[in-house]
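Structure incoming, see below.
One chain of protein is taken out of this complex; the other chains stay put.
== chain A ==
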Amino acid sequence: MKKINTLLLLILGTCLAMSAQAQNKREYHEMVYDSGCKSCHDQGMKAFPSDNSCLQCHDMAELAEQTKREGHDAKQNPHDSMHYGQEAPCMECHGEHTPKKAICMDCHNFKYPKFKYEHK
């Protein structure tokens, strides 16, 4: 009996998590949602999308240009940083269904005011 209860709880938990996930969308990606989950989930729905997934539409060099910083702050460009260059995969800092924080913030008090959906 106890086993069955545990199993039910587990299933219930998964359902809740899944429905929360389904609701948590980025409005600027509406178009992508319209074309179906698989447009990002290229490795099956149970797995994280591949690191190339976002790069179907986004270009790292362009992003680096967009978030370019001058002078003293030049190396704090999150898309072209001193530590990781342009190699940090998108999902290290961005979450589509969960709020996240830039990996830089593990150690630094940087300000990225345009960063959306930050996990506080």
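Here are some notes:
As a working rule, a contact is a pair of C-beta atoms (placed from the backbone, for glycine too) under 8 Å apart; a residue touches a chain by one contact, two chains touch by 3 or more; residues count from 1.
The criterion applied here is as follows: contacts and distances are computed from a predicted model.
One chain of the assembly is not displayed; among "Flavocytochrome c", "BMP family ABC transporter substrate-binding protein", "Carbamoyl phosphate synthase small chain" or "Sarcosine oxidase subunit alpha family protein", its UniProt protein name is "Flavocytochrome c". Checked against the full complex, the candidates A:Lys25, A:Lys38 or A:His83 give a single residue touching the omitted chain, namely A:His83. Across the interface with the omitted chain, chain A contributes residues 7, 10-11, 14-15, 43, 47-48, 50-51, 72, 75, 82-85, 87-89, 91-92, 103, 105-110.
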